[in-house]
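First the structure, in the form of structure tokens, and then the observations on it.
And now, chain A:
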Amino acid sequence: MGTDGGTGRMTSEEISGRLKEKLPEAVLAFEELPGTAGRVRFRAESALEVFRVVRSDLGYDHLSMVGGIDWVEEREVIYLVWSDLRRNYLLLSTRIAARDAHIESATPVWPSANWHEREAWEMVDIRFDHHPDLRHLLMPDGYAFHPLLRSFKLHEPEELEVKVRRV
Partner candidate 1 sequence: MTVQSLYGVAALVAGGIAYLLPFLPPWLVTIIADVVFGAILLAASMINTIVLIWYERKLLGRFMDRRGAMHVGYAGLLQNFADGLKLFRKNTYKPREADSLGFYGGPTAYMVSSLVIFGILPISTGWDNGSLPLSLLLALVIFSFAPLFIFLSAWSSNNKYSLMGGMRSAAQMIAYEVPILIAVVAVVVLSGSFDLTTIVSEQRNYWFALPLFLALIVFVAGMLAEMERIPFDLPEAEAELVEGWNTEYGGMLFAFFMLADYLRALIGSILIVLLFLGGWTLPSYVPAALTSFPLAGIFWFMVKTYLVFGVFVWVRASLPRVRTDQLLRVGWMRMVPLALVSVLIAAAVVAAHCLPVLGCVPGLGS
Partner candidate 2 sequence: MWINMGPQHPMTHGLWNLRVKIEGEIVKEIDPEMGFLHRGIEKISEDRHYNEVITLMDRTCYVAGIAWEHLYIQAAEQALHVTPPARALWIRVLCEEMQRIASHVMWYAAFVQDLGLMSPFLYGMRDRDLLLDHFQSFTGGRLTYEYMRVGGVRNDLPPGTTDRMRKTLDWLMDRFVEYDRLCMGSEIFRKRCDDLGVLKANDCIAYGVTGPMLRSAGVRRDLRKDRPYAIYDQVDFDMAIADSADVTGRYLVRMEEMRQSVRILRQVVDWLDKHPGPVMAPNLPRWLGAPYAPVGREGYLLKRNYPKGVGLSAIEEPHGEANAYVVNEGGEHPYRVKFRSPVYVNLSAAHKYLVGYHVADIPPIMGSVDVCVGEVDR
């Protein structure tokens, strides 16, 4: 969807080529995704390298969001990054096993990942290693559940009992 003709813009092929060249093992696949430059699937173990390359070599200096998706057996972490130079988005995604899901934190590369990762941890139960401050953000401290897991079901609350105010 991004318009062409600006300076410093790269086509998706160039990006994927650069990624493959820099990180031949970490990058698993490069897919087309409308509205973005593409979707990079990478190996979770080498997350930090991928982040560094995407940020410094490819120039994606703005991290838009970090999200977690629960695919029951495994969990997916998505990173949406934007480059002011290229004027487009790039989606990084990786899958990790649901059992003891953990991945390296992106905060050294993008400081704005801090709250996103806190939220992803408390909602989808993905632990971010070396995160500076991994505690509850939206739920109260000590909340034991991870609501955005598929196993967490919502239900209608029980009927209201209306108290009568004393006069």
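Couple of notes before you dig in:
Everything below uses one rule, namely that a residue touches a chain if its C-beta (ideal position, glycine included) is under 8 Å from a C-beta of that chain, and two chains touch if they have at least 3 such contacts; residues count from 1.
Criterion applied: all candidates are chains of the complex that A comes from, given by their letters.
Since the model is a prediction, treat every value here as computed from it, not as a measurement.
When the candidates 1 or 2 are screened for touch with chain A in this complex, the one that qualifies is 2.
Touching candidate 2 in their complex are the following residues of chain A: 1-3, 33-36, 61-65, 67, 69-70, 78, 80, 82, 84, 87-89, 91, 110-112, 114-116, 123, 136-140, 147-148, 152, 154.
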